[in-house]
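Complex shown without one protein chain; remaining protein chains in place.
Order as written gives the chain letters A, B and C; numbering starts at 1 within each chain.
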Amino acid sequence: MSAHPGPRARLAGGLLFWYAVLGGAVAWAVHLLAGWGVDELTCASGSDHIGGVPLRAAVGAAVALPALATVGALLAAVLLWRRTHPPSEGEDRSVGRGRLLAVVGFWSNLLFLTIIVLGGVALLVLPPCQR
Amino acid sequence: MSGGVRAATGTAALTTELPVGRSTGWWGMVMFVVTEATLFACLLGSYFYLRFQSGDQWPPPGIAPPTLLKPLVMTAVLLPSSLPVIWAEHGIRKGQRWRLRAGLTATLLLGLTFLALQASEYAEKLHEFTLTTNAYGSLFYVITGFHGLHVLVGLTMIGWLLAASLRGGSFGAHRHDRVRNAAIYWHFVDLVWAAILFTIYLSPRL
Amino acid sequence: MDTRADPTTRSRRLAPVAVLGGVLALAGCSGQAPSALDPAGSGAGRITDLWWVLFWISMAVFVEVMVLLAWALLFRRRRDARVRHGQPLRFVVVAGAGVPLVILVTVYALGLRDLAALGDGPEPGATTIEVTGHQWWWEVRVPGVAGATANELHIPVGEKVRIRLRTADVLHSFWVPQLMPKTDLIAGEVRETWLRAERAGTYRGQCAEYCGTQHAHMSFLVVAEPRRDFDAWLARLGSPAPGPQTDAQRRGQQAFVQGSCAGCHAVRGTGADGHIGPDLSDVGARWSIGAGAVPNDGGHLGGWIANSQTVKPGNRMPPQPVQAAQLPDLIAYLQSLK
């Protein structure tokens, strides 16, 4: 670990940090809005295709891509967790703070991944436009 | 490259404090803009919600698809209006009051031009349909009108800044929070216009 | 701290339990509830089964929480101001996240199964009944059958019947707890649900979406009966109302058709063809007046005609300028319509 990373590395590190904490949440939000919006509005128009693509495939993409992004955030959180381990007394406060948010990010990403996967299960069970 | 990756994923980089060092006013304005942006997101979301449930033809029968020339001119007026604000802000950071005054004046003029163009567009459109014609009419006027109101508020802020800077004794290299906060609002008003351009004028052609 | 207060606290804790027990004994009063726990149809039956699974899981977790709480209260009360540390995260993670995750994934799967089952509607050719919600009554029609009735629909036992739902004004919700979960009536849209009764009987339903002043009085009955009785009901629905038999009924019919009644109400086979209020061709056979407001008998019917606003305040029928002498005839006529 370099002791004094340059400003670009710091910016990248800071952004990676927030991806680790909130990446899953954002991915899930995209999944939800896309999945719900595409399903409800396409079905309202009386079709189960969206621009030639079967609705089930479109919704499937709205499940799979966010799930991948969430897995990425989960890995980033693990990395952050390892890099802030162990937070000993007297050490810089940033490490303790990073540690806290690493744990928060890890659990959040896991939780959001679960939600996305459960939504994906429903896609396997239910026809896309059944009311 | 791999050294860069290692540096960026090291403890020191990962625990960089980001964001840092902003003023309370900055945060206040950013939070206000965030909540306003959510409002616009809901408004544009409502547009698409109604659009996709209203049958194949959009705009609905009796209303022609919006023409593009005037809105593109409006865009060409409004989007660049952020530049003088940025230039003015950089100026006052260096203590150059003249740049602040000149930049704000330029933005004020561009913003007023935008509003004048919008008024002329309304004058045409109102012959074709109004707020009460149907849901499309309601959406069109409420979305553009609400944005116009924001432009007006933004212009009031700019005018207010200009008045304060003309008085003297208001802003300088050490005191420019109000300039930056108003600038954030103005940039926001600009960006929202881009979203509206896409939603109202471009998306019916897709 | 307050070890002295313990026994009194405990006896105070018992007092409300005793009061509650006494009141509960009183509460088991009369009546036949349209209970979701007493299902008569396959749709509601699934939900009842799901409910009991959820109920017992909830009870198990509740007991767990209560035992932990009681343990803390019984064995962890001490006056000892020293501050303690230590972070046993494993307990919190396992009990607060791990176990719940297993339970939740299970119930989610069960819920999905039942959701899919409820979506498995009737065959395309199945019997269809059209129900339209009005403030505050239900209009019932059958496609291909001329007539209409109100606040009562019949279905053949053991068949999945398609119910097509529309609203004439605001949102309502179609709910027969013993047969099927509810479906909202959405303005500008058509919604569908289905009913299937496993045993014959009458099942109470009620509007479940708040719909204005008289939301309380917007109930209806579903009569599940053998197929041939159902067919007979269909036939009655399609044929003219019975003509008057007595002089009083004849005078009543005349008053009905020539008076203000016909402006809003229809009686098949007469000149009365109003469409604002319910079709009254079988009003004499109905279970209530005003969608469950009052029982259907002569006294209440008279009161309703004279001024329904005292019976069901706010409903759409204005007080009627009926002469006192005409009222018994009108009642006699309306009661003969069955």
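By our rule, a residue touches a chain if its C-beta (ideal position, glycine included) is under 8 Å from a C-beta of that chain, and two chains touch if they have at least 3 such contacts.
Keep in mind that, in the parts below, contacts and distances are computed from a predicted model.
Protein name for the hidden chain, per its UniProt entry and selected from "Cytochrome c oxidase subunit 1", "Holin", "Protocatechuate 3,4-dioxygenase" or "Sulfate reduction electron transfer complex DsrMKJOP subunit DsrJ": "Cytochrome c oxidase subunit 1".
All shown chains touched by the missing chain in the whole complex, by label: A, B, C. Interface residues of chain B with the unshown chain, by the touch rule above, are 17-24, 27-28, 31-32, 34-36, 38-39, 41-43, 46, 49-50, 53-54, 60, 94-98, 131-139, 142, 156, 160, 164, 167-175, 178.
Interface with the hidden chain, as seen from chain A, comprises residues 25, 28-29, 31-32, 35-36, 39-40, 43, 59, 93-94, 96-97, 99-101, 103-104, 107-108, 111, 114-115, 118-119, 122-123, 126-131. For chain C, the list of residues touching the undisplayed chain reads 1-2, 5, 9, 12-13, 15-16, 19-20, 23-24, 26-37, 44, 46-47, 50-51, 54, 58, 61-62, 65-66, 68-69, 71-73, 76-89, 91-93, 95-97, 100-101, 104, 107-108, 110-112, 114-119, 135, 169-171, 173, 175, 177-178, 181-184, 186-189, 191-193, 204, 206-216, 292, 313-314.
In this text, only the chains that are shown with their structure count from here on.
Think of each touching pair as a link: the shortest run of links from chain B to chain C has 2 of them.
Chain pair with the larger contact count among A-B and A-C is A-B, by C-beta pairs in contact.
Remark: chain B and chain C have CA centroids separated by 51 Å (rounded to whole angstrom). The distance from the centre of chain A to the centre of chain B, each centre being the mean of the chain's C-alpha atoms, comes to 29 Å. We define each chain's centre as the mean of its Cα atoms; on that basis chain A and chain C are separated by 42 Å. The set of chain B residues that touch two or more partner chains is empty. None of the residues of chain A touches two or more other chains. Of all residues in chain A, only 107, 114, 118, 121-122, 125-127, 130-131 touch chain C in the complex they form. Residue ranges on chain C touching chain A, taken from their complex, read 97, 101, 105, 108-109, 112-113, 115-116, 119, 191-192.
Of all the residues in chain A, the ones that touch chain B in their complex are 1-6, 8-18, 37, 41-42, 44-45, 79-80, 83-84, 92, 94-95, 97-98.
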